[in-house]
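Could you have a look at this structure, given as structure tokens, before my questions?
Excluded from the complex is one protein chain; the other protein chains are retained at their positions.
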């Protein structure tokens, strides 16, 4: 698979006279893909049933004739205003019970049958018309499922669908009442139609109730996406993708991707640093105009797993954005760095968002590769540089990794439902482990929680895993190296109750969690090594070998053969040391990279990325700020 | 009255086969009381009118036969789901106008007549069946009135009831309009049915309106509780209790308790430290796993007053809980310490919550004396230690105190309605005074605002008292020592208006409050002594003797004979010095205890409690961390 660049383009935003020039400039810049169409429903069907596809025909022709491959998006994230007249109750409802109104985007409830039928209709029309168009080389379903907190809806449609889902899952009320433990606080139900959505309760609802609602909501997204994919498949053999949003965990991305060919994600490093990263003020100040050095890599590795190897960056930040609390501009070099980092992690294609900054609408302050006056914005030259470099570059290829980190969406829902400590967050936990591995200079694979074969990794890590799947349990012996389960791992049964042996219930490891505690910021549990547990610590009943102990002698980490359990959330340096020792024991070489320096090898080339604003000297080589260095290996 | 221990138990959560063992283990652990039933409505009446009391008969038999005395709770805090079909409008409504839905607990409006009738029905059924059961040795009404902010409801039922309440109170609109000062901003009403609840107004509603709504809401709780008590009394002579929640001031606990025999409260020292205590970060860190050294004692002394001498801890934290923002585990020794502290303050019984940690439901992360796997949790051994120690211990007895602190629920409502400074809080104010008295090593009585005889105390303190009751005013001469009123005391008439003489209107004390100011954090008013007023300072018009002056010479505290008025909120050290001097003037001996060390004497034994994590040496004796020392006196 050849590495390539692309861009997101909205022909409907510009005079048709400009399309040719735009297409020619794209090609001249070295871009080969162009994504279009995903918000254009009001132009494709201005009135119900009144179809106007001619302009799209022409746009695809212009772009394709210029030599570009088109990714065509289904426009279902932005139903036109007339849709509300046909389906007044299609709006999602927020947790406060307020309908989420028309006037922006994603204003639909995944459970609304009427809107689903409309989506199938428009997708079918598009698929029929463009499914065999030679220029349409890929499809995208909808846009950023879950963005703007749109997975959970408390609408009537969702309530009805949830009851059906529960009836299907449990078959009997007795089964549901038992599974949820509804005897607690007299919450027992006598009919599925008595069950409401778990919002606006006096105090917290039953976590089992919430967890099933989260599962249901995820399943609704899977079904919504599958309905589109099923139609597309009937008319096209082009690959189908969805563009996931960064740090979005409202639904199971693996499950949606099971119906897709390519996973893609939308990478906004500077917006994410400001908006969705737990880090110190100093860290955020140091990377203000570069983004966090590990955040994008984490997602790259995640979506490589989600896409079963095939993945893109569908939207790459090319300059300041409009939506974060603060929106600084990238330092020179960062657009190139971000692009190359995606390729180093195995991306096939990186598309910039967007071609030209729009002078109107919600995103008028969002940079493009061009300014609104069509002059080049700073990002364009960097994209062009990458395009030139790609011409000399080998194909994208799968790269080996010795370490795997399990990432599981259900765990994110579980600990969001029951954090127990106000700052316990599953993504934060996994990301802390990921960052330690990056500091060690390792290639990392993120893997799904139902991975059936662990034989290719020397170290497999699973912090915070809600429940241990049967397949992962069965796969444990396949790992020839070390497996480490972390705090809260397998501490619940699927119905959200505590296992009778208290967990983590790991085969061959004599260890049960006797008690847990959550810790406020600044409070810690001391370790013998001098480090600390922060956020979370567990008391173990165990006769297993103690690998790490608390200052008071209590076991902090135990093992039996290669199977480990780490009974707390270590501070960053401690986690680094624990994982380093573990790697060394498995014969893996490690580094201790400074915070701004990161590396990845694709097996043929070792990439070095300096995310900092100062030159870094590493192993005798000077790496300038915001720079990428490629070293051919072997 | 013999001191005793008990536990909260939910037979309906466990297989019947386990009940015998559980009961036997309770008895073997030295527990003599078991509280049951308070959340079991859906098991007692699974469908409307379909009663299933057999299991409860058997549970009581098992527990009673094992030698335990049962506290039977009425299940009215958790109406089953079918109740909503009968009374769809029974839900409380929050201040934003949203019904508070089924799915947790306390989902009822105290003003709903239909639900009240259902409660009377189920209580009557329970009373008839178990009123003379020899094992049922006490009753509990409902559970934690006010928990989860459930006193104020903005429902239609509340609106109707509030209008009736107002009509009864004022008899005429003119009287109401005058009392509230409704001429202000044209708020005059022409009919009681024009009066709405005071939520969602454009800016703040009339404080007189809010204050009457608070009084009404409190009266609704009193009536709700009385309806249950009246029925129980017809069938049983066992004592009746309610379990109040810590730092809950939404209704008048004295008034509810006037219908009860025993006051009890639910003591969660570590949860409260995190969740409902104003203190510095350093203080919270120092007592993270012990709870605040004065918070529990304050409530013990309060509920001794509320219970007119008879009081219990109905729920005692035995390990980490689930509901605070962070939930650390108690240090070893604290469960014992907390228990003994309750006894030192005169508790008859301390019941641990709960017997076995539930593996399901909202509180699955709430520790019990047993773990979910029935192994002993760390708290159990400490409870057993107390049980052994109690065997040698004398009876509980009333202990003398030389100092009394007035605590008044209406004052909490008043200053919550009109804080004037964002951090002015009545409980915080009283607690600051209480803490100073504790640092002085004194026994303290908390007393009601209508106390009619002050002769038994040498020092009586009343900071922040909204209005001076006729009875307390009449009692003032009965105090042979010093009486100190504090900031804002008697600054309002009962209708919430400012008295014509501006207050505090104390007999024989020439002093009126000319002006007040609230102060943001960090801003202070300097005192001659070098200390400061914080939060609040008042300018006095006075010719009385000045006991304490501001740095600028203005009076800060004045007196006439034994009657004092303190015109501000002193910092902690200043308050300590003021009260120390006052005690010394009354011939009381005082100490200056370090923050973690506290003491109380029950007249026969002096108890010392080290709440700290370090050994304290005091008067030549080493007191280990988290330890209790008992010294026999006389």
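Each chain gets a letter, A and B, in the order it is written, and its residues are counted from 1.
What we mean here is this: contacts are C-beta pairs under 8 Å (C-beta built on N, C-alpha and C of every residue); 3 or more make two chains touch, one makes a residue touch a chain.
Model, not experiment: these values are computed from the prediction.
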- Query: Which residue, B:370, B:519, B:547 or B:596, contacts the hidden chain when the whole complex is considered?
  - Reply: B:519
- Which of A:18, A:327, A:478 or A:630 touches the missing chain? It is A:327
- Note on the structure: Answer key for A:30, A:239, A:372 or A:595 versus the chain not shown reads A:372
- Among B:91, B:208 or B:342, which residue is in touch with the absent chain? B:208
- Where chain A meets the chain that is not shown, the residues are 10, 12-13, 39-43, 46-47, 75, 78-82, 92, 96, 98-107, 147-148, 150, 274, 281, 284-285, 288, 319-320, 322, 325-329, 357-365, 367, 371-373, 375, 377-378
- Message: What does the interface between chain B and the hidden chain look like in terms of residue numbers?
- Response: 96-97, 180-190, 194, 196, 198-209, 418, 420-422, 495-502, 512, 514-520, 522-523, 539, 541
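Here is the rule we go by: only the chains that are shown with their structure count from here on.
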- Can you tell me the C-alpha superposition angle of chain A onto chain B, nearest 5°? 120
- Find the geometric centre of each of chain A and chain B from their Cα atoms only, then give the gap between the two centres in Å, rounded to an integer. 47
